[in-house]
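Below: one structure, written as structure tokens.
All protein chains but one are shown at their positions in the complex.
To keep things simple, chains are lettered A and B as they appear, and every chain counts its residues starting from 1.
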Amino acid sequence: MALRFEPRKGTSRAMLIATPLLAVLLTLVAGVILFLSLNIEAGAALYHFFIEPLESLSSIGEVLIKAAPLIMIAVGLAVGFRANVWNIGAEGQLTLGAIASGGVALAFWHSEGAYILPLMMLAGILGGMAWAAIPAFLRARFQVNEILSSLMLSYVAGLLLSTLVYGPWKDPEGMNFPQSRMFNDSETIAPLIEGTRIHIGVAIALLVVLVAAVLIERTLVGFEIKVAGLAPAAARLAGFRQNRLTWLSFLLSGGLAGLAGMLEVAGPIGQLVPVITPGYGFTAIIVAFLGRLNPIGILFAGLLMALSYVGGENAQIAVGLPRAATGVFQGLLLFFLLATDFLVRYRVRWIHRGRQEVRS
Amino acid sequence: MRVGSDAPSPVVQSGSAPLLETRGVVRRFGDLVANDRVDLAVRPGEVHALLGENGAGKSTLVKMLYGLLQPDEGAILWQGRPVEIPEPRAARRLGIGMVFQHFSLFEAMTVAENIALGLDDAPRDVRRLVPRIRAVSAEYGLALDPERHVRDLSVGERQRIEIVRCLLQSPQLLIMDEPTSVLTPQEIERLFATLRQLAANGCAILYISHKLEEIRALCDRATILRAGKVVAACDPRQETARGLANMMVGSEFRTAGRRAQARLDGRVKLSVEALSLPADEAHGIALSGISFTVAEGEILGIAGVAGNGQGELLAALSGERLAPQSEQIRIGGAPAGHLGPTERRALGLGVVPEERNGHSAVGELSLTENVFLTGRARLPLLDFGFLKPKAARAFAERVVAAFDVRCPDAEAPAGSLSGGNLQKFVVGREILQQPGVLVVAQPTWGIDAAAVATVQQALLDLAQSGCAVLVISQDLDELLALSDRIAVIHAGRLTAPRPVAALSVEDIGMMMGGIARPSSAAPAAGEA
Partner (left out) sequence: MSLDILVPMTLTVIGAATPLLFAALGELVVERSGVLNLGVEGMMLAGAVVGFIAVAGTGSHAFGLLAAALAGAGMALLFGFLTLTLRANQVATGLALTIFGIGLSALIGVKHVGIPIPALPKLDIPGLSDLPVIGPLLFGHDILVYLSLALTIGIAWFLARTRQGLILRACGEADLSAHSIGYHVIRVRYCAVLFGGAMSGLGGAYLSMAATPMWIENMVAGRGWIALALVAFGSWRPWRVLFGAYLFGGVTILQLYLQGSGILSIPSQVMSMLPYLATIILLTVIASGSWRGRLDAPACLGKTFSPPS
């Protein structure tokens, strides 16, 4: 008897939904093993990780404001990944969005007015787009591998931000800490719901999901993206230009990452600091895959991933789980998802090998 | 007996014990039974044809003989003893060599490296293999330079590498999978001479083909497969081509009806003038000074050995690549050289490339979705950038009905259709848009006989209705059956189109090999 893998004709829709759930389950099992090996009581750790964040309104709010940037960025990345455009540098684009909008905030720090926030938003989007335009241009013009170029630019963006907050943009009254002035009230976004930090970004993320879902499923552009990713030759025959899609993907994902960066600095943080996010730009890659590059799927994946951030912090405080455990969880989750993906594409069969009977 | 050894070789008579035998071999893929209790016997020194349509199970059977697949049931006997052939190495150890239809070669490597990879006893340093290669190529007249890179070689030379690779192992059985599908008529003659020499030396040859005349010219025995089963065994020299065809297809063999000769003085619908394009990738072919016209109601055939610029020409015509000057390509009289694929379609162009899954259609998408690929310019499928799936589905259903596409429904993924059905769909998708000009490459490559007849008839009917049709194909028989005029492409250059009646197969063959024939009156000069 032997195992034989047979490719399915088309993909299995049931498996498409079942495998992310299976991956989450396997990650939990691996998590318990990990906790036990670290001498941490598994039940308590899981409680702090996955239940506690949902027990109060304020911590649900925390989950939502962490989910918002993840979802926004992941939706942008998913569009590119579908078209075989691998933007791995969303972290850098987010940072540039933060720098650009922070720059606007600092320039207007002594003025007030309702126009400043929209201006910061615009600056954030444009900042992210500008940073994304570099790998887009290099790929479209010179065929430079965008994975490496966008990633390298993330390191550069991080260094650029610290250049600014350690140098020219340092708060003159800030006791020499590497951070900018606090933004004034016109430059920060107020919470939407009393007692939480939920801000307008959550609504924007939801809107992004809906618009992207329509774009991907119902429009010609979405169809172009799908075809370019599945069969580049067919896309050329149909008159879809790869370079146009490269630009579109990068500007879209860069703009959304930049917007997410703006929302971070104008929202929970309220100033520029050397490190803005716990790696949202990279985590969003996992979110995009976990959501199967589908905006609705990404919505759920983003919430789950945000839960793991908040839960990770809780577990760190309550049972001393190292902060890095969150990253391990996220990596494991992606591994299990990629592994179970196999079931979507292949059917596993047991084959009974017939005996070789020689007739004579 | 071993080929290439110095010992004299007693040729074994047919009638002696089989060298290789299969008994009741079964192989399934999912629910499909690709081989159903197949019995086959090949004797030493005979050229044995394995005949069957595309999809009849020939390749599955030989893959089992070469250890690439394992049978689910039944036995393989070698010199009367049951054997297991778990991998190609084991097959080679027994004395079985195989030349693949799609060659198993490595483009970026040298001939010597390619041959070394196919030998189990190759020296560590490939350079020490060179004299052995030269010796075998001299013995069989298979000219080969061991130092050259495969990517620089013609298709015929590539096949020689595969053959020499087998001969170096001194095989007792040589399996040839559709070896002539990419060769010129002259190269085919040369191959046959080599195979006859091998058989005379006692090597058995299992020759897989669906080309009937070749089999009648070359083979001593034939086993005919249909839908995975052996349906007949015969001496092909005693049968007519039509008789073999009927056994192969299982019903009365239909060919597309030849229509009345087209007027060659119709209005020109497609014209290409002095079109040159540099190669766009590392090993592509540059097009050089291509000129031709296709008139309404005419079918122009473009013959040529694979890889001589057919793909590049198709890309230049479809708009995937743009011409240097706008007037170099005219569709319905309008300059189109600078237009993209969608604008050219709006002028009335339809295109069916060679590769069905991945170029003509996207396998992962449904038939309905595949309508959007090429239908946007001429069908009302869009509303301000939004897709109209219902309109696309209705059109897909029309194609399915009109061209007898066998599929569950229009939502089936294109990749789940058989080659013949997918080809009918993509050809039908273009034809039902009522193009003024249709460009189609390899319209019947690798599809079953019924689909061949449907597609060819559709092309003839389309021309009859006034469309200008350009058929790019490597299948000479097909071109001769369909075309009014034929031109030959070689190394990116195109000969002037000539009426079919004024051309012989030899003429076309010479041109395919790059030897220009100034007039059709010159007699064939034998070996080129």
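Keep this in mind: a contact is a pair of C-beta atoms (placed from the backbone, for glycine too) under 8 Å apart; a residue touches a chain by one contact, two chains touch by 3 or more.
Owing to the predicted nature of the structure, the values given are computational and were not obtained by experimental measurement.
Shown chains touched by the undisplayed chain in the intact complex: A, B. When you scan B:Val42, B:Leu94 or B:Ala116 for touch with the missing chain, the hit is B:Ala116.
The chain that is not drawn here is touched, among residues A:Gly174, A:Pro191, A:Pro232 or A:Gly327, by A:Gly327.
When the omitted chain is restored, the residue from A:Ser111, A:Thr163, A:Asn176 or A:Asn243 that touches it is A:Thr163.
Think of the hidden chain as still there; on chain A it touches residues 6-7, 86, 88, 134, 138, 142-145, 147-149, 151-153, 155-156, 159-160, 162-163, 166-167, 282-283, 285-286, 289, 322-332, 334-335, 338-339, 341-342, 345-346.
What chain B contributes to its contact with the hidden chain is residues 29, 67-69, 87-89, 91-92, 100, 102-109, 113, 116-118, 122, 124-126, 282.
The definition used in the following text is that only the chains that are shown with their structure count from here on.
Inter-chain spacing, taken between the CA centroids of chain A and chain B, is 47 Å.
Touching chain A in their complex are the following residues of chain B: 23-24, 26, 29-30, 70-75, 77, 82, 84, 315, 318-320, 340-343, 345, 351, 353, 355, 358-365, 369, 372-374, 376, 382, 385-387, 412-413, 415-416.
On the chain A side of its complex with chain B, the touching residues are 6, 9-11, 218-221, 223, 226-227, 230-231, 233-234, 236-239, 241, 347, 349, 351, 353-354, 356-359.
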